[in-house]
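Let me begin by presenting the structure, written as structure tokens, before commenting on it.
As you look at this complex, bear in mind that one protein chain is not there, while each of the others sits in place.
Chain lettering (A and B) follows the sequence in which the chains are written, and residue indices restart at 1 in each chain.
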């Protein structure tokens, strides 16, 4: 369905005198903003004392904003329970992996598993929903705020232990079944009852990876259950509104596909500059993109969360200038608000919302820029957002993002397994999936992420990163897939309960891939293994496997073993390919799949949506995109400035 | 007042048989030593069992030393409470930021806030003062030992929490005022009473910077209160004696100006070799000065603590050879005792005292050299000290240090604010103030540090490092100052309760400086911003600000923004200048202020006191100072050997 992409902003009426609200609303509208998020940290104002609610100030704010024509996204305040609640129920505080209670004084000071706190969340959510659920200006609800932020998905409280035991009993039914599934006979780890089972922290050395994998699954399910307490109430009391949660960059401790099942829209908070600062990239990359952000990280999350949202996603918080939380916080280049906005829309975003309307002059985020300066003067970002809004209107309605030709299967469960047992410390699921994504996107392709449970119909090429456990149903789906399938190492190397499959890796994909993995090694970069692919020498630089079977070898290690195998349309890469090997191999496969490739300049990316192709230049300097454009430019020029955008109307 | 600089030594009669004391005293006198510090770790000998005092051995030692003509500095033993006291009152132990109790077994095992321990300190101090307060050989008292050493200023005990709540109530009166001042509406951090307030450790993520800033101020006040318990007793029972405490290198967790208000003399413990080893300097510096020490760190502390002592300062402990506590402990070059001593006297020290008389053959400091070896043979240091004593006598009385032409304002409060919220991890107040100090001192200038509360009359040039909060009174003083004023970035960027000023930074200095800071960014060195100053290209290499206003730009960034501004006599540097920019800009300002500069060779430093100018050569190799000397050398030569000293008599 074609629609006009929209702009939003995060606003905290409780931070500013009521007398300012009306002018703020008018200024938002003037800037082209249509949506405002409010309320998500205001519990101490909703309930200043235990049991005494005060929603009148918020009603007034909602009315003021609504009267100006703005649509409201209401946040439940459960990420910031007030001090009096903690003092009443101190065991709701989370406990760290090292056993330290994480106290009050900032935010997210709660354990997902604490049933008393869940009841409190239900109470405040119900109170808000009863008050505002049918307000005509309210179009959406955000549950809580940034689940998992500050490393809070995992908590090691007695409540978590108790819930974990219950979760395990539901899964395994008998303790004997659990002992068998986990292989607890090893090191006499056998339990006599579920009550004996501890959380997998604080042991003398590493715990059973089956134990940890189940713990991670449990913890993810706890986030889902916690969220569902609120969405159930909101669906009941505020029907017809979009339910949303704001996800984050590279927060992976819970399954976003699963949590999104209870939501209408996936949204996420995009902070490109800080995200680049903390990623383990080479200095050249960090230096070149220091004030624009990595050219793939934003798009990676757009595509991932669009999949989580079953096609619908928003940016709930967009970085508007320097922020406060990274080790170093450079100023984005002029133009980046517009670039990041256009890129999000190109990837299918319905809404891009900025954090926040006005820079806060107090508390933790004083160094976090806003659309307006703390003294109320419009900041650079507001000008760029206004320009973006104008351009959006010029282009009119745009079709929703449609299915790409290429898909990458993204599995949180596999990510957890690799965190539990990397075997080589540089074997990172994030790095791997980002490398695949980058290699495909550098060719100008639209790329989808898909859940391991998703159908693959219609794709011409599917890449399967290290999918540690492959369910039988998934194996069947992959077997029936008739496009090219590229499978990365370690796929199918574990059963659901973290055993090596009886037929070894790739387990249920053995027949499809025509191989058996007989041995694997990890190594530091200096021990890289040479690979000959089409008479050029590359390396496996972190991992290699020895495989045997009836598949054909299309690349060999120079010490004589298969490096990439092929059986019909299914390819297996028996190691961690260096950047060049991954790129060149994918080039060949993409061409073979009949997909057309754009020869994009370094640092430039592109995506199509509807009948538009958006080009974004992540370089600080000017480049030419003349070789990539055949149609009419409706925005920008072929001589594309640094941090600039061009849009081509497709034939 | 002209006086003869003197030499001292730290001595532990309780470590050696009484039979040795008399000879030791004679040997001290022979070496030219006049002062001896005793007693500061001997609680278990003063009170071997609870309530049973034994001061007779100390009386005997004092008499022996006094009879030899030595003057005694008596230390209270409160840095080392004995085990029986801990066992009686275990909650006096400090608790670390991570919540771990820090136990007995070394020293400083107490929390400053524990009122029971304060009473015990009063008791032992009173007992000592009653016994020795009027002893004619006793000329001074040292309270405790090295406050803050081993990271002990901050403790997270229930006692600290309770005192902190009391401190906050005294400061804010109502909880509403505190909530307002801290901006606790942010993240629902509002409190209903002072009793709800926690110490700012152990939270899920960063606590409110206002919370932490007040905690740091509180903790500093606790040190002052703890110290005052003792000084009140000593002033009463030992009138006429100098009260002193021994400060340390780069220990900054409490305000030394404030604590010194209760003292007569500031003293400090100078360990140049280890201090260099632990500083974050480039390897070239560390390597070149590895056996001499950084050429500015010692002088920096002389000048800082001279300011704290209102003109009076001592070296209480001078490193006499290799020590035990740094990661690596090289041997100082022969000559360094004499060099460090002369340098201290040049900066105004009344006394330089060595740690210790004889190397201890047991316990924690066995690798810490003394003036004598453990076997009683004079070590290299004793020979150098003896030479120094002889030279001092040759020169006779020297005038006290007088006010310099140049001052740097030093603010502990600003230092704490930057530790709390660096925004860029390399933004260090210590590094900044040392860089300014070094740049000025490389020109051969005498430099004063002054407190933010000090008058600026008489200075020709004042440098104001990042003064985070500027009180109105200070703003007025700066405005009235008629010399050149050079202001570093982030000055005036916060109110006293850590809010951004309503008129933005530099807040109350906006009119004086003619600027408003509209945006700031931090970055790693590779993202440095180019600066054009007098047609030469430098960089801001950690920080830059965008400023607007009516000030004139005397330097620009190459992307077109003001880099250094000027309004009348007030300059603002809108970024972190690299070493060359800082040096060259100061060169110009110093010259403009009519100050004469010496062209010192690399690694050579100088200072004048009275009618002498002392040159010290921190290089291991020989250099010529012929270009710097116009008068008569009363010590040393123009061809100055490595680790050597020359003294010029000024006209």
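Here, a contact is a pair of C-beta atoms (placed from the backbone, for glycine too) under 8 Å apart; a residue touches a chain by one contact, two chains touch by 3 or more.
Keep in mind that this is a model prediction, so the values were computed, not measured.
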Quiz item: From the list A:32, A:116 or A:183, which touches the chain that is not on show?
Solution: A:183
Quiz prompt | Residue of A:202, A:285 or A:596 touching the missing chain in the full complex | solution = A:202
Exercise. May I ask which residue of B:8, B:66 or B:81 touches the chain that does not appear here?
Key: B:81
Practice problem: Just the residue numbers, please: which parts of subunit B touch the chain that's not shown? | Solution: 14-15, 41-45, 48-49, 77, 80-84, 87, 94, 100-109, 149-150, 152, 283, 286-287, 290-291, 321-322, 324, 327-331, 359-367, 369, 373-375, 377, 379-380
Self-check item: On subunit A, residues whose C-beta touches the chain left out of the figure
Solution: 98-99, 182-192, 196, 198, 200, 202-211, 421, 423-426, 498-500, 502-504, 518-524, 526-527
